[in-house]
Each structure stands twice: as structure tokens, then as C-alpha cells.
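Yeah, one chain of the complex is gone here, protein chain that is, but the others are all in their spots.
Order as written gives the chain letters A and B; numbering starts at 1 within each chain.
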Amino acid sequence: MEAKRVLELDGITKDYSGNVVLKDVSLSVKPGEIYALVGENGAGKSTLMNILFGMSVIRETGGFEGSVKVDGEEVHFQSPADAMAAGIGMVHQEFMLIPGFTIAENIKVGREDTLPNLASRVVGKSLETLNRGKMNADARRALDTIGMDIAEYARVAGLPVGYMQFVEIAREIDKENIKLLVFDEPTAVLTESEADQLLAVMKTIAAKGIAVIFITHRLSEVMEVADRMTVLRDGEVVTEKPIADTDVVEIAQLMVGRRIEKLVDDKEENFAPGEDAEIAVKIRDLYVNMPGETVRGVDLDIRKGEIFGIGGLAGQGKVGIPNGMMGMFPAQGEVEVFGEPLQFAKLGDALSKGVAFVSEDRRGVGLLLTDSIAHNIIFNTMTVRRQFLNAGLMNAKAVREHAAEMIQLLDIRCVGGGQRVGSLSGGNQQKVCLAAALTLKPRLLVVSEPTRGIDIGAKKLIMEYLSQLRDEEGLTIIMISSELAELRSICDRIAIVTEGQVSRILAPDAPDVEFGLAMSELGDREVS
Amino acid sequence: MRQNGIDMYRVSNFFIKNCVTVLFVILCIIALYITTFSPTFILEEIFMRMGRSTLLVLSLLIPVIAGLGLNFGIVVGAIAAQAGIFIAVFFFQYIETLFGEGRLLGFMADFAGIGFIGFLIAFAVATPLAILFGFLVGKLFNKMKGTEMIGGLVAGFFSDGLYQFFFLFVMGGLFTVDMMARLFPDAALNLILPTGVGVMVNINLQGNIAGAVDNVSMLRIVDAAFYVVSAVSAVMLIYRFVTKKALGLLKIAKVFVPVAILWGASHIFPAVEEFLLADRLRLIYAVEWTAFLVAAISLWRIIQEKALQKKEGVPLRPILYLAAAALVYGITWHPAVYTAFMHVRLPVLTFLLIIGTCFFIRWFLNTRLGQNMRTVGQDRAVATSAGINVNRVRIIAIIMSTTLACWGQLIFLQNMGTMAMYGAHPAVGLYTVAALLVGGASVQSAGIKNALLGVVLFHTLIFLAPNVGAQLMGDSQHGEFFRLFITYGVVAISLALYAWSRIKTASSAAQIGDPAPDTGGGAQES
Partner (left out) sequence: MERITRAAKDFGLARSIILGFFLLLLVLSGVYGMSVPRMLTDVFIRWGMHGILVLAMVPSIQSGIGPNFGVSIGIIGGLLGALISIELRAAGAFLGLGSGDREVGQAADAVATNGAAYGDYLADYYEIVGGGFFNYVGQLPGADVVVQIIVAMIIGLFFAAIFGILYGMLLNRVKGSEMMISTYVGFSVVAFFNIMWLVLPFRAGTSIWPIAGAGLRVQISLVDDFSRVFNHLWAVSIGGLIIPTGLLLVFFLFCVIIWLFMRSRSGMMMSAAGANPSFAKAAGINVNRMRILGTTISTMLGAVGIIIYAQSFGFLQMYSAPLFMGFTTVAAILIGGASINRAWIFNVLLGAFLFQGILVTGPAVANQLVPEGNLSEIARIIISNGIILYALTKAKEVAR
């Protein structure tokens, strides 16, 4: 504690309208240190970074408690530009590069070196001529520092994806006062050799005395480069220790381990179908090209009458599976539902074969926000099954009655079926989505992230209702969720998807460490 | 085989990308084949149209670079210009009569000519107006990011409505015929419609602004250049002396000496003076001199590289330029070309202004502000994260465009010699945008060469269409309608092709962004 600290976060607490996402988080980073920040989705990593960079979203939601110190002095960043001025840089997950510019121009964007001229002396600095010689030379130096031998005058447009990450890094280290560099999941889009090179670059940067915060879920990479690490879970620091004192298994356990929320009351009877149960859904070799959630070859057998959970970290492809099945994104492979193969290319094929889908993107895909609750509930049934029609026109009476029934059944808090869905709370919108899916009377219900962004009351109601559907009606349900606790509380089996493939299929009561390892890398390989 | 395939792909890609330009080249060739006009006449006409339209087209470049698309809103710049000209004409017609002919302006008019004074008045009134209008349009565009083009089009119509309202009703209400007769009894020409309400439909600019820029003699240009260069050199020397910086005499002399020599020659040798007294330069001289100049510079480069710096290899570029210059010079010896080139006389100052604007734009894009504009134009999110004030940069781009368009319209109208008060501006947006698109520009990329090529091709066809229509159909009306059709069609096709290609690249980028599903190797790599 005698050493100098580049960054000290002290007692950071943050809540979004009562929902605590960070609780008394403290950490400090020394110059030249690689500091890993590990945690599940929703553990609070991105909120912490938003606070560090003074993002407007933090201020707009009521600020935060605690203090941020840079070089021992307390700072109050009002915008990312302030943070940059103080020497804190970020290597973005999505590249902030301009394809039409050269690498040098990209490295110097917004910070161009210029020379004064006649006009600039009269009008102002903005008319100074670009000093391309110096810009190129600086860019060259930055590229050399990280060991990139690409020409600084090449355009970014033609570069391989992996190189773009390095251009971003070069831009950050070209900034004269850079002290701290945050890498947010930098290896996610890189090939293996590029990832190795990036880790090497990280070490080089750290060796120059620049501190590095490394956010990742790849635990082997943490073990390889980091000096110290903090595990965040549910907004709290679970542990902070030097890498030398820990191992992959421990980190995995710390990352996942938690009490299992009792979202569903235990029942005496066990409705879970046995191993010999009829196969309801057979997925073979499924590939889905969904940006950010690519599926790369998934095989699954889902039994009739079970709730099958699909978990995994964001961006690993779990969400791609239902979206591919429903034809939302280009997909290849075979999916059979009760023996009938789905044709992905044919719009609405899954719907017409009795598969109902509650999308993870409630507002974007799930609902017509400007339409009424009633209209949303019956829409798919009306178009697919041609119900609620009277001589080709909407049967307003039948629609009203059915909507009222569903509103009561799912306890949708609203003024009436005529209310616009856009004006409902998230939980009630989710219930409308569920009502719409149930109105279809499906054979298979696919719910994707059903509890994202909704309050605990609605969450509990939805989970209970799902398990009731299985218990009483024998409905087969596939539930995709980022919240492992949720899956473990109601699912009969849980598949963990990592890097587009199923890494493990686990029982809900399997040990934490198994889940942790399955999520961090392709499980079977890591264990062996 | 494969090589061939790629080439075919490249060739077809080139044609698809430039299909509007290619189509226009073909149409121009057909039109030139059919037309009954003589080559000399056509050449004369095209150069005249280039002189008056190029500046307007150049005014579209900066918004394209700043990501605002094709600025149909330059109509407001044209409106500012026309308001300025109205004030200038009003001044000549009414105010000056109060003082008696020529007394007020006598001294200045002696130097530059009465037309130039009128032009300066128009310029002084129109420029601040254009800046103000540009600022307002820029503000408006910032409220409708993504729909600037339709916004600019509608803003043009809207401002045209306000303009008509102002000049037909407000001005009409203020200055009735009776009142003007009482206030200015000696006024010769009436600017008010005979019905008594509103400003005249056609305003004659002869004797005041017509030819103000076109007719400035080369001698006056040389004089003015000498005075300006002398003054600037002096100021720079004093500034550097006072701030104790290096004087940089050699650099200053590089500009000052040639100008001084030219100026001196024009006052010492009567032959030179006589030549420079003209306000038009024969195309033949312009071409020959340019050829000589290019040849001289190329030779100097070759000598520099081979003899002085002793570089390895053949200096390919200078040699190519030298050959091109020689070829062009050779062509002028062809009798037909010679006659045509002798016949075409270029307005010197107008063309100098066009060339100057081209160089200004090139220089500007290489400044900090220009680079910021390019950044904003490419990606607003990156620009914001790099600390660039996106809205401010966009407003500046629109102000520059509007102001340039205003000056372009001033040049256009002084060349036309009459001003159609309610007809000269509405089509400005359409015709300039069409010309730029014909030159191969798109919504997101446009350069000086697109503007120049576009002006030549577009105006060739537009000029020939009625004549060709008459030849083919026996009725020039067909040609009139055809040129309207082709103008709208060019804009429609270019916009559609651009939108289409953007959608195609977006969807193919999504394909490339992820490893192809059938390799299945994605997971094994890590």
C-alpha cells in the first residue's frame, strides 16, 4: 500500500432506481500492472467502467456513491473526454475506426498534428494544415511499440478484423499522457494467434509502466497475463488476490457460486421426464449467423414435457439458437419438432408447426409498442391460425374477451386491453409477450431471457407460471437465460453454450465449479 | 481463367458504379453525332456554361464530405445572391439617381468599372445573408440527421415560398409604383411589376452587374494581384521582423518576383499591355500555355531527380506529364481544332475563380477542420468519441456550402445578364446535383474531378437536347421534356443505386463478420 496507485476506486455503490448493481466496490491498480476484472454478465463490470469513464448514463440515473482517484487525486469525470484527458483510455469491443482513413489518420483522429499557416494565423487554429509527416511518424512509433509491421499509410478498410484491435491499441498508446488502458473483452473476435499476440502486447504496454485493466471471461488468459484480479459477483467484490495465489478452478467457482434464489416453491412430485421420455426437439448441427451471437454447430435433444435451460455468457451464442430456429437469422442444420423438420428459410414455419417464441428483444421484436395490449396478444394467432376473424375482419368482441381473460390469468397490470403496450412496465410487457405466445396454444414454448430487466415480483410470477405449464399441461419449454440462478431454480437440465457450441449439459444441482468452467471455456477440454 | 474472371468482375463493377457517367458519355456521343450545330459553336457554348455553373457544383462538395449528402438546400444560397443583386440594382436604379449620374461612384468605377462596383454591393449584401441562411439550414439539418437530403429539398421549396412572399407582397406592399415615382422622380427603370404589387419578374442587369466578373481585364487582374501580393509580403515581413522570426525571404520572393515581373512588363512593354487589356483569353492560348507550363515543370522535375538528387530509376510521372503536354500541344496544330480553339474566348477572372476554388477546397480538406469534416462524414460516433463537436462541424460545412453557392449564383447571374427573379433559383439545387452525379459522385463521395467532369457532360447534353430532339422528332419540345426527364432520372438512378449498394454491402458485411457456418472451425481455434 506504500506503492503509487494509478487508479483507486473506493466504496463505489450504484443503484438503478433502487436496483443495486454495485455494492461498496473498491479496487486499486498500480502502474505497470495487469489487473483482471472477472465476472458473469450483470456482475457489474460494465457499470463500473461507465462510472470510471464518466458516462452520461450514470449521471442521468442519479450518480453514484464512493470516490474515484487517479494518481491519488480525486476526480469527477463528466464525460469520456475528461477521462481521456486524465490519461485513461479504452480499447473498445466494437471498433471505433474509420475504414476509409489510413491507419495513421485513425490513430490521430481528433488529435491531428498541425502546422500553422497564413490563414490559421488570421482565422484560427482550426485552419492549420495537417502535418502528415509527424502524424505518420508517430503512428509508426506506436505501431512499432506493439510490434505491428503493417504500413501506417494503409487504409483500415482492407485490414483483417484482428488487426483493427491493434490499431485501436496503437491509438491509445499514442496519447502522450496515457496511464491506464482498459481492455474490454479484447480477445472475443480474435483468432488464436492474434489473441496470443494481443496478450504479448498487453505485457509490453504494462512493461512501459502503463496500467492495464483486463476485462474477460477467458480464465486461461487471466492466468497467463494478469498480475492481480478481482472477481465481481452480483455487484460485490467476492475476492481480490494475486494470480499466483489462485487457479482456474477457484476463479470459476467464485464467479458463479451463489445462493440459489427460491423463485419457485419446491414441489413434492417431480414432473421431470426421465431419460427414456419422448424426444420433443431434436437439434443437429445447427449453425446460426446472428451478429454477436453466432451459433457454430449445436446438437441437442430436448425431452417432451421438460423445461430445458440454455445458459452461458452474453455473446457466446445461446440466444442465437432460438433465433435461428424461428428464422430470424440465417441458419443451417436440422431441427425437428415432434418429428417435423423446421424450414428456417420459410418465414413463420416454426410458428405454423406449433412453436411459440418469446423473444429476448421484447421491445424490438416481441411487441408492437404503439398497438394495444389486446392486439398484441392475438396478433400472431390471428395471422398464423386465422382466429379472431369474422368475415375476414378483426372480431373485436372475441379479441376483447380473450385479452381480458389473459390479463386476468397473468395478472397484467393495466387499465384495460385497449392500453398501449408501450406505456406498460417491462414486467407487464413481458407478460403480454407470454400471453401472446400462449394464445397460440403451442406444442413447444421457447422463451428467451424472460426475466431480463423486470422486477422481482413479475419475475417470480413468470417463473411460477412456466413451471405450472410444465406440471399441469405437460408443455415442453426451452428457456434461454443469462441468469444461471434462474435456470437452476426451474430447469430440469441446463446446457451451457460457449463460443457457439454446447460445452456441457448439466443437472441444475451440479456443483458451481462445473458451471463456472463450462462458461469460461469449452468445458470438456479445460477439465481434461 | 480465374484472372480473367476477376477482370470481368472488375470491369462490370466499374460500369455499375459509374453507370450514370457511362450512360451520359454514350448519350453525349450520340447527341454530338446527330446535332446540326458546328463544333466551334458547341465548344463555345460548353465553355460558357462551364464558366457560369462550375462554382455552384463545387459548392456541393463540402457537405458530401461532411456526411450531409447532396445539399439540395443550396437554393437558399442562390436566394441570398438574388437578394443581394436586387439590392445592388435597386441602388443603381434609385439611390444613385438622387446624387446624379456617376458622382457617387465615379472614383471607384474608373478603376474597376461600374459593373464591378454593383457586383461588390451584391456580394457585400449577399454573403452575410448566405452565412445566416446557411447557419439556419445547418441547425435544421442537425435536427433531422439521416434525412438531410429530403430536408434540404423541402427547405429549398419552403424558402422559395418565403422569398416569393417577401418580394411579391412585402416589397410590393412597401414600394408601390406611386411611392417609387414620388421618391425617385428621375429613376429610369422600374423594378416594380406594372400591376403595382411585387418586384419585376425579369430584372435586366445590363449596365450594372452583367459581366462584372467576366469582363475584368487581365491587366486589372495583374494590377490587383501585384497590389495584394505586395501588401501581404510587406505585412508578413513586418510581422516576422517584429516577432523576431526567420524572415523567409526566399519563400516570399518565390511568389512576389514573378508577379512583380508580370506587372512590370505590363507597364513597360506596350505589346504586353495591349494583350493584357483584353478580358477574354482565347482557349488556344490557355491550352498552349498550360502545355508549356506543365512541360517546363516536368522537365525541371526530371532534372531535379536525375541530375541533382541522382535518384534511381526512371521518373515515370514527369515523363508521362511531359508526353501528355506534348500531345495536347500537337493537337492544337490540327486545323479544325485550331479554328475552334481560336474561336472560344474564356472569361479570365471567372475561370481563375473556379481554379482558385478548386485549390481552396483541396487545401481546406488538408486542414484540421477539413479532416474533422471527413471524420464526421465517415462516422459520427467515432468523431464524437474523438472529442469533435459534430453538430458544429456540420453547421460550418453547410455555411461554407451555402456561401459558395451564393457566390456561384452571383457569377451565374452576372454571366446571364438578366435575372429571372422567381425562376433563377428553384432549379439550382436540381441542376447542380444532377451535374455532380453525372460526374460520378455519390451521396457519400464526391471530388473536384467529379464536379468538373459532371459539368462538361451534363451541360453538353442539356445544351444539345432541344436541337437533337428537333432533328429526331421534328419538334424541339421533345428535347425540352427529354432533358427534364434525364435530369430527374439521373438523380433518381444515382440515389437508388447508392441506397441499393449500401444495403448490399451492409448485408454482405454481416456475412463476412462471422466465420462461414460450413467450416465449423470457429470453436476449435481457441
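We take it that contacts are C-beta pairs under 8 Å (C-beta built on N, C-alpha and C of every residue); 3 or more make two chains touch, one makes a residue touch a chain.
Just so you know, these numbers come straight off a predicted model, no measurement behind them.
J.: Quick one: which of B:L55, B:I79, B:I117 or B:L153 touches the chain that's been left out?
T.: B:L153
J.: From the list A:G312, A:G366 or A:G500, which touches the chain that is not on show?
T.: A:G366
J.: From the list A:G418, A:G457 or A:P511, pick the residue that touches the absent chain.
T.: Spelled out, the listed residue whose C-beta touches the missing chain is A:G418.
J.: Please pick, from B:T290, B:N366 or B:Q477, the residue that touches the omitted chain in the full complex.
T.: Answer from the full complex: B:Q477 touches the omitted chain.
J.: Of A:N177, A:S352 or A:Q468, which one is in contact with the hidden chain?
T.: In the full complex, the listed residue that touches the missing chain is A:S352.
J.: If the hidden chain were put back, which residues of chain A would touch it?
T.: Against the missing chain, chain A presents residues 326-328, 347-349, 351-352, 357, 359, 361, 364-371, 375, 379-380, 382-384, 386, 389, 392-394, 415, 418-420, 423.
J.: Spell out, residue by residue, where the missing chain touches chain B.
T.: 140, 143-147, 149-151, 153-155, 157-158, 160-162, 164-165, 168-169, 172-173, 195-198, 475, 477-478, 481-482, 484-485, 487-489, 491-492, 495-496, 498-500, 502-503
The definition used in the following text is that only the chains that are shown with their structure count from here on.
J.: Counting in whole Å, what is the centre-to-centre distance of chain A and chain B, each centre being its mean C-alpha position?
T.: Chain A and chain B have C-alpha centres separated by 50 Å.
J.: Which stretch or stretches of chain A touch chain B in the complex?
T.: Contacts found on chain A: 80-81, 84, 96-101, 105, 109-112, 114, 118-120, 125-130, 161, 191-192, 195, 218, 287-289, 291, 294, 296-297, 332, 499-501, 521-522.
J.: Could you pull out which chain B residues touch chain A in their complex?
T.: Contact set of chain B toward chain A: 232, 236, 363-364, 366-369, 371-372, 374-375, 378-379, 381-383, 385-388, 510-511, 513-515, 517-518, 520, 522-523, 525-526.
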